[in-house]
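Not every chain is included here, but those present sit where they belong.
First chain written, first letter: the chains are A and B, and each begins at residue 1.
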């Protein structure tokens, strides 16, 4: 089988530049573990993160934000209610929203909730291979938050899911794949150290949520988000002595990333 | 118009020294995003942070803490109830409490709650220009958590709010202003990198809450807190390659800050 194309390097650089210039306001309804890191990743890219969690406020806020992220990592029934209110308000305001289905397939509350959310037209679904397989095949998946599969194994499932839900699906791993069911882009790169720091996947979802709000080719913008994170991860890993020093190096790399490094 | 005075450098140094020596126990009821950074900032200054959130426990704890911080960044109705219980217990115990009205004016739940809290005599209100304008003028303010105004534009509103509520108001930005409506102090400094790290404003509120509990001139102590944070921010920015390396450098700077650096 022919490998999917890489994103165009010049497009990625323009996409990053546009992201920094527009500084999207990203409403993050995310899990308890990654709030702070997610916000710092967005801030390092000049975006404006905001975490608003009350149902009424979240609905109000989604309508004025540029993008909405729904991450079900520490879901509870009250949070599911607030997320639903925010998604509906986002849809009414045509704010694009992104689903990060953390550990879907393993646990009941979130599995049912994610299936419910699929009907509400996410602009993007970003998950690891086990999550995308579970969501697409409506079956159990990983062991906790870690994937048991390679991204390649979930590519066909991602393409089916993209087509069925008329959305873009990013299945991420050593290589990321971004697909709408018709077109598929491939983004290699990153570093194994990224799996030894909590929240890099969740933060990618938040960043991709913001890129999905840019004008232009959404599929390419989302692949650009993957490339930006992978490139910063490579730079940080080259400077780090371990996962501890990786964290500040990664945020610095996002801050300093330029077209030359992306090429 | 004559510029407000700077705080006295010798007072700032004595204030910091007194803070470290007393190591105030600061009860932080703050938002989900900044818990950890707030605690680390207080610990770096030798204070003792504690986050207690259940209504009954929070009321119990406010009565034994030296200071209480109320930050409405991720407010929900149950949290508002617990905060109210803590504020009432703090007032009964004459524990000074500080209000950080994150994004007040934009979102309903917190806007109503902050107006309700104003009647309960905070010792300090710390916000950005949009927040202080919204609180003082009872009108809508910023776009999310970021200010749309310069601190200068909110100075008159801060002075009115200080007088109306018989409290101290710190409106912070590139230059910070601390006022009780009669006297006003001006604290320049800091670094733009501080706006690219989540929680520097929230952490300032927590630190200022602790300084407000010191014996002596409360207005000057709070201006000292602003100066301590600005000075550490400058030192960290000088060493940082971006917002990532800024974070550890900032905590180290707070830890190592001395009278010489503050002068």
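Keep in mind that, in the parts below, contacts are C-beta pairs under 8 Å (C-beta built on N, C-alpha and C of every residue); 3 or more make two chains touch, one makes a residue touch a chain.
These numbers were taken from a predicted model, which means no experiment stands behind them.
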{"item": "Full count of same-sequence chains in the assembly - 2 placed in this view", "value": "3"}
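Convention: only the chains that are shown with their structure count from here on.
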{"item": "Relative orientation of copies subunit A and subunit B, as a Cα rotation angle in degrees, nearest 5", "value": "120"}
{"item": "Centre distance in Å when subunit A and subunit B are each reduced to the mean of their C-alpha atoms", "value": "33"}
{"item": "Contacting residues of subunit A [partner subunit B, same complex]", "value": "25, 32, 35-36, 39-40, 43-44, 46, 48-54, 56-57, 60-61, 64-65, 78, 247-256"}
{"item": "Subunit A-facing residues of subunit B, complex", "value": "31-37, 73-77, 103, 106-110, 143-146, 195-199, 240-245, 247-248"}
